[in-house]
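Report on the following structure.
With one protein chain held back, the other chains of the complex are shown just where they sit.
After this line comes chain A, so read on.
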């Protein structure tokens, strides 16, 4: 099968060759011919050509020189060089500078030439397809970025207003004025907000390029603990940090990782425990930082330990989103970190992570 709409330009200073080419291929291709490089350029200016064949030996401009001259102006057509001589220098030049797809010796064999043109056209199509796909992908990416931004603002802003109203209701002493309705609204709003935040974390983790900056764990860890203990005063945190080395890492992802683990440690406490404890230990070494987060909470069942890092895995005990630890794992993957977990329903859970020092 031939593609009838393949537009081929053939440049040769011998009229006979042009005629012979036309005679052989006019049924298969839309053929344009030119008697010199200058004439060939004129054709290119007016018609969108997909495959160019050029004779090497022409007075004035050679085939390779012609191809070189159009690399910037007409980069898309696929080039085939025809030559009557086995000219090694022309061949080397053609490969190195002319971006030439095939090299065919004259007199040509019709079948060989036909196959070359067909393959050249396929290469042309692949090139254009790829470019279109890249453009499409860039557009989708752009839209996704805008979508993420709009989730983080437009979509969240009215939700946050509702949460503000609930706060106001509390301040005015009206929280219990309508049975449990206000508290139900509050629970729903908080849940929705939590999902929005986790979704954003997930996408940001996927898209943001890793950027390494100096991290001071003496500052970072207490800040995170303060952030997550804001609404909870029952849990006692003990933070122990050893940092005598400089540490460089991706602060966005490290915050995501530690934030999720700290908030889990608070969330999955034993309700009956009087002495709720979480300890965070950080040990910065030259090659890596080792962090452990140990709680005396409800623990994780043995048979669940393998699954906790998978998306949407939820324990039955406490309604989580099934996203927190999944995001932790994804973020660690991006920065070549590792995590292990050990747990005992009687004692609590210990997460240990190591993150390489990018210094």
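Note that in this section a residue touches a chain if its C-beta (ideal position, glycine included) is under 8 Å from a C-beta of that chain, and two chains touch if they have at least 3 such contacts; residues count from 1.
Here, contacts and distances are computed from a predicted model.
One subunit of the complex is not drawn; among "Phosphate transport system permease protein", "ABC transporter ATP-binding protein", "tRNA-specific 2-thiouridylase MnmA" or "Response regulator", its UniProt record names it "Response regulator".
When the full complex is taken into account, the listed residue touching the unshown chain is A:153, out of A:97, A:153, A:286 or A:359. Checked against the full complex, the candidates A:67, A:252 or A:351 give a single residue touching the omitted chain, namely A:252. From the options A:163, A:241, A:301 or A:358, the residue with contact to the unseen chain in the full assembly is A:163.
Of the candidate positions A:20, A:123, A:185 or A:200, contact with the unshown chain belongs to A:200. Even with one chain removed from view, chain A keeps its contact list with that chain: residues 149, 152-153, 156-158, 160-161, 163-165, 167-168, 171-172, 196-197, 200, 204, 208, 252.
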